[in-house]
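Please see the structure below; I have some questions.
Let's turn to subunit A:
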Amino acid sequence: MVLPNLNWRAFIRSQPINIMSRSFAAIFAGYLVAATGSGLLALIIPLPASQSVLIAMMLSFSFYVAAAIWAFSVGTSRQAWRDLLLISAILYIFILWVS
Partner candidate 1 sequence: MISNSITLSLLNFSYLAFGSLALAMFSHFRGAFNRSPSPAQSKLLYWFGWGVLAVSYYIGILYQGFAYGSILFTGLISLAGLLVILTLSYRAHHLPHFMAGSGVFGTLLLIFA
Partner candidate 2 sequence: MKETFFRSMTWLHTWVGLLVCWVLLLVFFAGTVSYYRYEISLWTKPEIHSDVFQNYQTENLTHQLREGQAYLSQHAENAKDWRINFPTERKPYLSYSWQTQPEAGKRRGQFIEHIAHVNGQDMVTDVRNSRGGNFFYRLHFDLHYMPAKIARWIVGFCTMFMLLALISGIVIHKRIFKDFFSFRRNKGGRSWLDAHNISSVLALPYHLMITYTGLITLMLMYMPWGVMTAYDGDTRAFRAELKPGREQVAASGTPAPLIQLSELLPTVKASWGDTPIKQVVISNINDENSRISFYKNTGQSVTDLRIPLIFSGASGELVSKASSAPSAANATHDTLMSLHTARFAEPVLRFFFFICGFMGCAMIATGTLLWAVKIRQKQQKLIKQGNKPSLGLRLVEGLNLTFIAGLPLATCAFFYANRLLPTQMADRAQWEIHSFFAVICLTAVLAFFDRSLTSWRRVLGLSAVAFMAIPLLNWGTSSQHLFQNMASQQWALAGFDILSFLIGIALWFARKKLAQTHTKTSNRVAASTAWAKKGKRVSTASTKEGA
């Protein structure tokens, strides 16, 4: 049941929704980027396993920060979600392929 007086188009395009959407993208999709990024890094660094895992974990937070800044730099919040989810998906595919 849609409220008759609410302009959905305008609501979705409004600033608060834009901000919330980007924030969620940064927090959740950003985490995915960091997780898949460090997961992949742990596999492909040509050092003994324990060392590459260490390096991957230590770098993971930089990926997270980069992803979050990205989410707030691109043109629209849709782009933010698209970019971050796409990057995570690609990284995850690489993980499946390498392991």
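Basically, a contact is a pair of C-beta atoms (placed from the backbone, for glycine too) under 8 Å apart; a residue touches a chain by one contact, two chains touch by 3 or more; residues count from 1.
On how the list was made: all candidates are chains of the complex that A comes from, given by their letters.
All values derive from a computational prediction rather than experimental measurement.
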| item | value |
| --- | --- |
| Neighbour of subunit A by the touch rule, complex-wide, chosen among 1 or 2 | 2 |
| Residues on subunit A engaged by candidate 2 in the complex (per definition of touch) | 18, 22, 34-36, 38-43, 47-58, 60-61, 64-65, 68-69, 72-75, 95, 99 |
